[in-house]
Structures are given as structure tokens and as C-alpha cells.
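This report refers to the structure that appears directly beneath it.
Note that one protein chain is taken out, while the other chains of the complex remain in position.
Each chain carries a letter (A and B) given by its place in the written order, and its residues are counted from 1.
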Amino acid sequence: MSFYRSQVLICGGTGCTSSGSMDLMSAIKSEIKKHGIENEIEVIRTGCFGLCELGPIIIVYPEGAFYSRVEVKDIPELVEEHLVKGRILKRLVYHEAIENDRVKSLNNVDFYKKQQRIALGNCGVIDPEEIDEYLAVDGYKALEKVLTSMTPQDVIEEMKKSGLRGRGGGGFPTGLKWEFAAKQVNEQKYIICNADEGDPGAFMDRSILEGDPHAVLEAMAIGGYAIGANQGYIYVRAEYPIAVERLKVAIKQAREYGLLGENILGTGFKFDVEIRLGAGAFVCGEETALMNSIEGKRGMPNPKPPFPAVSGLWEKPTVINNVETYANIPVIIRNGAEWFANIGTEKSKGTKVFALGGKITNTGLVEVPMGITLREVIYEIGGGIPNGKKFKAVQTGGPSGGCITAEHLDTPIDYDTLTALGSMMGSGGMIVMDEDNCMVDVARFYLDFTKDESCGKCTPCR
Amino acid sequence: MSNMENKCCCCNCGQPDERLEKVKKFINDHKDVKGGLIPVLHFIQETYGYLPEDVLEHVSDGLNIPMTEIFGVASFYHFFSLEPKGEHIIRVCMGTACYVKGAQGILDKFARELNVEVGKTTEDGKFTLEATRCLGACGLAPVLTIGEKVYGRLTVDDVPRILDEYRK
Partner (left out) sequence: MMEMIKFKIDGIELEVPKGTTVLEAARSVGIKIPSLCYLKDVNKSSSCRVCVVEVGPRLIASCTLAAENGMDIKTNTAKVREARRTVVELLLSNHKRECTTCVRSENCELQALAKDLNIRDIRFEGEKTTCPIDDSSTSVVRDQEKCVLCGRCISTCGNVQSVHAIGFANRGFSTVVAPAYHKPLSDTVCINCGQCIMACPVGALHEKENIKDVWNAIADPDKYVVVQTAPAVRVALGEEFGMPVGSRVTGKMVSALRKLGFDKVFDTDFAADLTIMEEGTELLKRLESGENLPLMTSCCPGWVKFVEHFYPDMLDNLSTCKSPHQMEGALIKSYFAKKMDIDPAKITVVSIMPCVAKKFENQREELSSENLQDVDIVLTTRELAQMIKEAGIDFANLSDEEFDNPLGESTGAAVIFGATGGVAEAALRTVFEITAGKELEAIDYEVVRGTEGIKEATIELPNGKSINAAIAHGLANARKLLDMVKSGEKKIDFIEVMACPGGCVTGGGQPIIDAKTREVMDVKIERAKAIYDEDKSLPIRKSHKNPYIKQIYEEFLGEPNGHLSHELLHTHYQKRNRF
């Protein structure tokens, strides 16, 4: 492997791709070729850096220069100045990242300062289409540890101890869910990854799949080992083509490396994963509707009980968790449950990824410890409301959640406090509204949404 | 069963329908796949741009699923279309982040400019205007897509310019 003196990280998430980051990538590649330095500079497409507002984003290491809103016409200058001459092109560097004319380390930028990236840990760091890069950051170590030194019951105990709760909305303890499924006696069980991220304004699952698909595969295999399942399904929105593509690549690579399929890591454990595309139905984010959809039916929920852990996909015991939940699992196994349980609040452990959107300066993805206040997220990380407008409310929990007003801005965020405020955690969308937004209009918007997206089965909802 | 022959579905030109051959092979490959219906419908949607009735009859046959059930599934999901769509599909994101940043105005502007209802196709078959669920590009709100191309940080004034790109 040759040594590169500089690494150029280009965000390949949906946000930045939409604003042209892939064009930038080819422009940079041809430009450095022109300068004959293609053996010195490595150009890497990564997952999402989180600060989508400023896309397309390029980060150049070792300096850690954070270039924002780069355009193709900027590339010759950028390559010439930074990569050839070694001078940071300050005019393109994110203004928050410059202090007294010097480039700050990213960890000191307000947007990143209070974040703690666990689920998003590898997003924007590794090339999601290279399994070797995942392996280089301890990828699949957790699976190895589980398969070689833990019993399924140990894994479940570890999950219970960690206090991890489902990140998809309900907040059900993951370890308990696994335990229920593990207790069922059945030769066929299933593990499902719910990647039908449906709440408008929430896109953390997409970012994780785009930025760190192997983490999800690894976690699903761990779950399979814990409950005794050898088949997994990832149900992902058809509207996420990049995520689907990266998952396909990741599954293929994992199979080639013997990390999926028969006899994983030579332990005799067998587990494989299949991708199923959603087809545009919000209700399929609900677990029983999702399973009906995988079965090829109309995505209509079934009554619970029976719960999926008892009778789920094709009436077999099934564990279904969402993407962000899975993304936490390899790290928990590697670092231990106690490490994880030290983060967060008493009943909500760990971190939560929020998607900041709407009338906020820094739209994008942030991952913060549970218990941080809304004010910190919106003002310190999110940079507050643009154009000098006044904050009116923040909507959390998706269409079935609620709007939280200014008086509750100092509430520490966790599952229970948000529920107490009449909203909910949901999948973590946070949409900020300013004085110009009409709340009646917003309420109507959500009602229309829920009406349109109702499956139509039951009387009250249609 | 005249419509089951391998003829081009859209006209009686007598040409063998290559798309149908592809679809039939795909159906055959999914015969024993549990829950294979939705992947098959995706493939047909991708191949034809919608779900033609005679093609669904092959699905019913191949997968041994009654037509009413296939139709029920096809009409349940937004992604599937039961009628042909326009050459360009304009999908305006109506996720919350886009909505609070004025997506409704942009959608309305398209409807006016194209003189077409949301969800419908223009008379010349050139454009289909759709309101779509959150595309997850909230950082660029409000956004829309035409084909693979994404347009972000839009204002109502951008609409005519965007349409001009496709009207040529």
C-alpha cells in the first residue's frame, strides 16, 4: 500500500450527492492527475459528515480543513492551493471553523463540540464501500468476540445491561426484545432491520446505511446469534437508492470475507441477509405492517399481541430493530455494556441521533448524549434560528409526535421527558419552526399526512 | 388468452416484447422466493414505468397469486403506478422540513405552470407532477427530483427555469 501525504474526504451522502459532490470528486481526481500528484493524494468518498446545510462538503486531512459549499469551478484553485502548494484555501473553509484566521480542529467547531458520535461513529470517516476500511476501525471485532467468547445468553445479558432502547420510536429495551425471541422454541427465526425510515425530516438511518452499512450487518449477525436466527432481512425505502446500493456492496463483500453466509469465522454459525425494498408506504415503518410487506402483502398492521418476538415474519419468532439501534450494538459489544450505560440519563442510555431541519441554521445530523437540552441542540449545535427570526416550536417524534414550544427548551431530552411533554422521541426528527410558521397550518399538514398514509384498515384511523 | 402472447404490450406491431421476456424470467426466478411479489412489481415498474394489466396476469400465473391480491398490493403502495407516467416525473418533496420552508408554494407553481393536477400527467405526456414523501435531503430543503437529478434550496422563481431545461 502506498503512502499518501494527504487524504481528501468527500461526502457521498444523499444530501451532498444531491448538491453535486460526485461531480466534485471526479473534478478533483482529474485535477490532481493534471498536477501529477495522484499517487500522493487519496480521494475517498465517505458517508455523511452531518452538516448537510453546508454541502457539498470536503475535508482535507491531515489539516482537517473543512470546506463547505464547494462548487466544481472552485476545484482547480482548491487543488492548486491546498494540495499542491499546501495552503489552506480559507475562502472556502466553513466560517465557524476559522478563528483568528486559523483553522480550528473540527472537534472545536460548535456544531461538533457537544456531539458524541457512536452510531454515526464511522460516518464520514471510512469509505462505506470498502470492507477493509471498516475492518481497520475494529469492524466485525464485536461479531468475532460474540461468536468466540460469548454464549447467546451472555449477549442478551450484555444488551440488557447496556440499557439500549429501540431508536425507532417506541424505545423498547433491545435486550428484552431479544430475550423474548430467544426464549421461543422454533427452528426458524428471523432478524429484521427496519430501514423504512418514514418520519418526514428524519434521515439518520439513511445516513448510517450510506456511511456505515457494515455496522448494521454486523449487528444483525450478532442479533441472529443471540436469538438463534440465521436469516435477516433489511427492509429499506426504495427512495434511498444510494443506501440500497451500498448495502448491496457491503453484503457482497461480507459474504466474500466469510462474515455472512455459512460457517461465519469458522465457528459454524450461519447467517445471511437479504434486502427488501419498500414501495412508498409510511405505515410500513410499523413493525407488523413491515413484516406483511416483506411477505408481499398490503402493508397493513396486525393486532398485537401476538408480538413479533413470538409470532412475526411468516409467523416465526422475529426480532425487528431499526438501523440506528443496530449501529450502536457493535460498539456496545466492543466497549462493554458499562461504558455505554454511563452515557445518557437514568432510563435512556447512550446517545441519540437527531436530524435537524426546518428553520435552523445548521440543518443536518447530530448525535448527542441523552439528557442534553433542546436549547443546547437547537442553539449551540444547530446555530439557532436564521435571519434573526424568533423560535416558535420544535416538532419531534414525526407525524404522531408533537410540537414543543419555547418554555420547554431547557428540558433534558430522553424518551420519558419527551413523552411527558406530550410529544415523543420517535426516530429523532427535529423540525424547527420560526415565527412565520402557522401552527394551525402545521397541524393540518400532519393530519393530511396521517390521513393519506393510513393503511385504511381500521375505522378510527381512516 | 390472446393477450398472453409475447407481443409488444403498447401496440400491435407484432414485435416480440423484449421487456416481457425479461419480466417473465424475473418472475420465474422469484417463483420460490418467499414474499417475492413486491420485488417482482418493482422490476415491472422499473421496466415499463408502470404496471400494465397484461403483465400482471403473468405475475398472477407465475407466482400463483390472485389478481385481486396483486392489484390490492399495487394500489396500496405509492411507488407503483397503474397507469403510464410522463416522460419526466417531477417529485416535489413534501416532508415537514421542506413544507415549513415553502414546498407547497413550489408544488402549486408547478401545477400552474404545467396546468396539471398533482399526481397527474400533462396532456402532452411530457411531465408527471407528484408530491412525494420526505426524500431525506432536508439539508437542501425545499427539494425536488426530476429523474435522478436533485434540485435543492428552491424558491418559487426557480420553477420556470427548471421546466425550461426539460422543455427543449
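Note that in this section contacts are C-beta pairs under 8 Å (C-beta built on N, C-alpha and C of every residue); 3 or more make two chains touch, one makes a residue touch a chain.
On a predicted model such as this, the values are computed, not experimentally measured, just so you know.
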In the full complex, displayed partners of the excluded chain | A, B
Residue numbers in chain A that touch the chain omitted from display | 281, 298, 303, 305-306, 451-460, 462
Where does chain B touch the missing chain, residue by residue?
-> 1, 53, 56-57, 60-61, 66-72, 75-76, 82
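Heads up, the rule we're going with is that only the chains that are shown with their structure count from here on.
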Roughly how many whole angstrom separate the Cα centroids of chain A and chain B?
-> 27
Per the touch rule, the chain A residues reaching chain B in their complex are 14-15, 17-19, 51-53, 55, 197-203, 206, 238-240, 276-282, 293-299, 314, 355, 357-359, 363-364, 395, 429, 431, 433, 437, 442, 445-446, 453, 455
Footprint of chain A on chain B - complex, ascending = 34-39, 41-42, 65, 69, 72-73, 76-80, 94-97, 99-101, 132-141, 143, 150, 152
